[in-house]
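First comes the structure, then the notes that go with it.
Yeah, one chain of the complex is gone here, protein chain that is, but the others are all in their spots.
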Amino acid sequence: MIVRIGRRLAGLLATLLASSFVIFAAIYAAPGDPAVFLAGGRDTLTPERLAAVREQYHLDEPLVVQYGRWLWDCLHLDLGRSFQYGDEVADLLAARFPTTLELVAYATVLFVVLGVSAGALAALNRGRWIDSAVVGATTLAASVPSFVGGIALVALFGVQLGWFPVTGSGEGLVGTLHHLTLPAVAMALGALAVVSRVTRQAVVDADGADHVAVARSSGLPEREIVRRHVLRNALGPIVTMCGLVTAGMLAGTVAIETVFGLSGIGSLLVGAINSHDFPVAQAVLLLMVTCYVVVTTLVDLAHPLLDPRLKSARSAA
Amino acid sequence: MTTPQTPAAAQPLLVADGLRKTYHLPGKDTLVAANDVSFTLPTGGSIGIVGESGSGKTTVARMLVGLVRPDAGTVRVDGRDRTAGRRRGRGERLARAREIQMVFQDPYLSLDPRLTARQCLATSLSLHDAAGAQGRIEELLDRVGLGSREAAARPHEMSGGQQQRLAIARALAVNPRVLVLDEAVAALDVSIQSQILRLLVDIRQDTGLALVFISHDLAVVQHVTDETVVMRRGTVVEQGPTERLLTAPENAYTRALLAAVPRRGWDPAAAVRDRGAAPAGGRRSGKAQED
Amino acid sequence: MLLDIDGLTVQLPGAARPLLADVSLRVAAGEVVGLVGESGSGKSTTAKAVLRVLPDDAAAHGRVTVAGADVLTMTGSALREHRARRVAMIHQNPRSALNPVHRVGDFLVERLLRTGDHDRRTARDRAVELLDRVGLNDPARRLRQYPHEMSGGMLQRVVIAGALAADPDLILADESTSALDVTTQAEILALLRDLGRRRETGMLFITHDLHLAAAYCDRVYVMYAGRIVEHRTGHSLFDHARHPYTRGLLDCSPELGISRPLRPIPGRPPSLADRADGCPFAARCPEAEPACETWTPRATELPDGGEAACRRLPEAAAATAGATARNNP
Amino acid sequence: MTAVPADAPAPAPTVRRVRRPVAALVATGFLALVVLAAVFAPLLAPYAPDAVDLSSSLVGTGGEHLLGTDASGQDLLSRVLYGARTSLVAPVLLLALAAVIGVSLGTLAAWRGGWIDTFVSRLTDVMYAFPGLLFVVLIIAVFGTGVTTSVLGLGLAFAPTIAKYTRSVALAERAKPYIDAYRVQGMGGARICVRHLVPNLARSIAGYLVVLFGEALMSLATLSYLGFGTQPPSSDWGLMVQEGQSAIVQGALLPALVPGTAIAAVVVAFNVAGVHLADRLGTRR
Partner (left out) sequence: SGADTGPAGGTARDVTQLELTPTTAAAAGAVDSVDWLLEDEPDSLDLDTQGGSAGRTVLTNVCERLYQLQPDMTVRPWLVDKATRPDPKTLVLTVRDGVTFHDGSAMTVDDVLFSLRRHADPDMSEADEFENVTSMKKTGAHEITVRFKEPDALFTKALAGDAGLVYQQKRVQEQGKDFGTPGQADACSGPYRLASWKSGDSVTLERYDGYWGDKPLTRKVVFRWAEDSAMVNALRTGAADGAYTDSVGTAAALDGKKGIDLHFGPSTATLDLIPTERGGLADPDIRKALSLSLDRAGIAKSGYGGLAQPWATPVGSGAWGYAKSVFTAAQKELTGAPASPTPADIARAKKLVQNAEHKPDGPIVIGTDSTQGRLVIANGVRAALQQIGLKAQIKTVPSAEYGEFYGDKSARADIDVLVADWYISKSDPVGFYDNGVSDDSNNWVGFHSTAYDAKVEQAKRTLDDAERAELVVDIQRRFTDAAVWIPVAQTPTALALSDKLTGPPASMAYLYHPWAASLGAKKG
């Protein structure tokens, strides 16, 4: 077990290192020149001024040198100062990350509860109308991009009916819940399809296992069988998929934050990429990737707790 | 079963010498699946390997045909070293294939699901020599008793017995000198099993093919082999002419094995009382799995 | 009679022949009754009918009673009760019969709680007792193990303990030793026989191994294509089999220590899609006559109390002497 | 293992009642219609797709413009019809490219194991960890904008996903004894992979690709939105959605709704047909 954890952690670090380089290189290569942004207004742009700015911010050094410099600082928990805001990047993140986290957490609760129950319901009523309804509804939901869903939700529940506020993230628990309901629903809608589909398949598979038939033929009550044998055994793939979706959401709040006027790290990232705010874009991406990798690693480490066979099995990766 | 008895003095065709294989399990455990397994098989001879589940039979078979590289020991055919291992050229790979072939336990999974029986045979023939294939295919199909209907069928359209016939035909396609059968009839019903066994005996008679016949079923082994190797936990516990082994076993484990086979007048309780042996399984280092 | 199956016919829509055709079978308390046949002959379906787990769209006719209770008409709680307390089934593969994510102890406790006689604590004690009964050492520790931590033989003992938990009247052992090594098989068989005797439990022992059935069971039913073709006491089977199919099986099964050429039965068993109006074995039978193709099989009493369903039984009886001579080395 | 008799022939097809796949038929029919519409767009479209008419911008549905117009007064119906061409061809090309790379990588990883496997796994990890289309943006930064680049870039971006999937199915397939049988027959690894392993994976991979099609279409649309993909006055559906999006806030839904519905309908149809196809392909084995 310890060895396994150690291995996973090493893999996590390797992934982070590789990702950090790709992040750096991507931002470096992304269109647009940060010097233009840094040099300020458009009437002051001259080649000399640009060159001076480049030198001042070390933008004229080779990619690898810049990367090394950045990585070194990151390791010292120094994420630098935003080109755009002039503020410490760490402060910027600290102010916005909670909103994104709350949003993702809320959405996760929604899609886990709804997606898993819909999937299980469909699986246990295989071939009946409930099954078709769930599969049909989730397929449709999956084909609507989240920003479109978001706009529709706002138009109906925010503007027409006025049940939910249309911007901001609210204060206090009740306020936050009130403000984040629509964006969380919009995010959860897309995830519902994949989660319910995976749940359905996992439950169908688990239901088809021999030991379930054995349990049935030994006269255990159906409720008990579904709970203790079918659902319990289907947990593995469900938890994995929920973990992956949640991890993906951490990096995918951009559109929703824009539609609902929330200041999270998603909108921070878009702004930073647009304005070539290197330090912020890199830090946000690194944070997102770290979250993703950490969540997936946790799911991976939690897996053996759900399936004791894996504790001693060869890891497939 | 009366088979053409080749004189034991004949020069050995297949020699397994000191084969050893260790698997590394998760954590620090290792499992010795085969340990110092040696035997010889004369030209046209037939040797059985019996033993309980996990005793290393399949591991030995796979080492013989080069699917698993032994940690130590060699496999020689006609004096030529055919041990799997170092990178070998295409020529040598094919040469070994022409010497030694294998039939697997699960007939369905050992056939390419995409290919019809005829295509399946054509594939292996073309690998070795493309000429005269068509006639040879019909000959092979006929040899294993597959009709024209089955020749155009894909594996999922055939019964288990037909599938195994095809697998045997495929192995025969390259005219091997040794055929390794790993539990090749275990998945079949007795009536089908006997058809396959009959087929094997016929083929041996006609072609002088040598067999390595792996089975857990002593009664079946007895019908097919001249010589038997009893394995347990990766090691050979007893080895000798099948006749002698079944009538006068020297090893306690062999005796327990024999006593456990149901036959007329058999009492399981007595068989258990006779059994002095510990449970099966390969030998593990590190934490024991079974106790 | 503990188990009494009378004229059971099970038909699936779309199938050319019934899964089970006119199956009659009896098991008395304390008796071990074998049911032999090749794959697909309907052995498991028979056992399942006793538990009333047939395919949803299957139509069943005939009667199945366990200790006088009609199984085929049971519903709801009566059915659950029947499955939980009166009949226990032991499956072929113990590894797939246990939930891999639950501990062995959970499996037993779950069954024990179902019987209603226990609370969690006493159930646990009883589970330890059961494991001890089926011959597992250190039972308290076993309760905390997961299935994947045990060998097949040990797991089959656990499954048997589970079956005993409900203290059933009838045990259905469906190929319950086929996946085990011969030595382990002998241990399990000895255990089952011992438990059955002690508690007067009846057992329907299903296997595809004719030798095993004949050696182990008090009485044996031989099944072919959904029909019982022969029904004999165990020891008379080896030497006095009367149905050509049974004899064919004996002829093609290699027997330890007996060296004789195998005589395979030609062809293969009919599938559900094959129509069989007359005797289903006629197509493979060396003794078949054209009339066999239209004769609906019917059991004929044999002098020693057994039954066989062959049209040519009188002649076949004459041939028995020859067969006996051949089978004796 | 002891004998487990399993000589039962495959269950007769008569026993399983065949259920009419109505939804799948409808979906397939719809897709066929879309393809026809794309092919015959010049005959069907009432206007040239790039005909600007500033005097009738953001017109609603009506006789003159069946599905209304966009901000520049271009006829939406004509644009959607013409747009079907790039919108459908580009994802196919993209997936073809991704499949070639992904299947090769995945098969190689499953077959060779070792560092290649580790490398592919890490690569997919890193790719998965990236938000959105950043990777494609990187490719485009290097090679410049345009349809070709976005197809190339997305092809590369999709490849690891397919590689990961291929690896998992190839691992399972590789463990089957028929592969061992080929090796025993003396067949080389490369030939086994190319001639036998991959063709046997083809069904499940094809099923997976069909499901990915929707995603590919959406991703290309997103790239067009960001200005990396097709250029106006092209009528790529993704581009149209993005062009139309700014009119939504003014209450003009059609410019985004029409191409958006087209995308969603095609994606849904592909998913329905794809899942059915994957099921069908799957049951054969």
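As written, the chains take the letters A, B, C and D, and residue 1 is the first residue of each chain.
The criterion applied here is as follows: a residue touches a chain if its C-beta (ideal position, glycine included) is under 8 Å from a C-beta of that chain, and two chains touch if they have at least 3 such contacts.
Here the structure is a predicted model, which is why all the values come from computation and not from measurement.
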- Which one, D:G68, D:G214 or D:G274, makes contact with the chain that was left out? D:G68
- Which residue from D:L77, D:I139 or D:L257 sits in contact with the chain not drawn here? D:L257
- Message: Touch as defined at the start, partner being the missing chain; which of D:V22, D:L43 or D:V249 qualifies?
- Response: D:V249
- Item | Which residue of A:S117, A:S132 or A:T167 touches the chain not shown here | A:T167
- Task: Mind listing the chain A residues that contact the chain we can't see here?
- Result: 31-33, 36-37, 39-46, 50, 81, 84-88, 91-92, 95-96, 99, 151, 154, 158-159, 162, 165-169, 258-261, 263-264, 268, 271, 273-276
- Note on the structure: Even though one chain is not shown, chain D touches it at residues 50, 52, 54-62, 68-69, 71-74, 145, 225-228, 231-233, 239, 242-243, 246-254, 257
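The working rule: only the chains that are shown with their structure count from here on.
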- Message: Need the CA-centroid distance for the pair chain A / chain B, whole Å please.
- Response: 53
- Task: Averaged over CA atoms, how far is the centre of chain A from the centre of chain C? Could you give it in whole Å?
- Result: 54
- Note on the structure: Per the C-alpha centroid definition, the whole-Å distance linking chain B and chain C comes out as 31
- Item | Where chain C touches two or more other chains at once, by residue number | 38-39, 149, 181-182, 185, 208-209, 268-269
- Note on the structure: Listed in rising order, chain B residues that touch 2 or more other chains are 53, 159, 161, 189, 192, 216-217
- The residues of chain C that touch chain B in their complex are 38-39, 137, 149-154, 181-187, 189-190, 193-194, 208-212, 214-216, 235, 238, 248-249, 252-257, 259, 261-266, 268-269
- Query: Which positions of chain C touch chain A when the two form their complex?
  - Reply: 48, 51, 53, 79-85, 88-89, 91, 93, 96-102, 110-111, 114, 146, 148-149, 162, 166
- Task: Please name which positions on chain A make contact with chain D in the complex.
- Result: 11, 14-15, 18-19, 22-23, 25-26, 29-31, 136, 139-140, 142-145, 148, 151, 251-252, 254, 269, 285, 288-289, 292-293, 296, 316-317
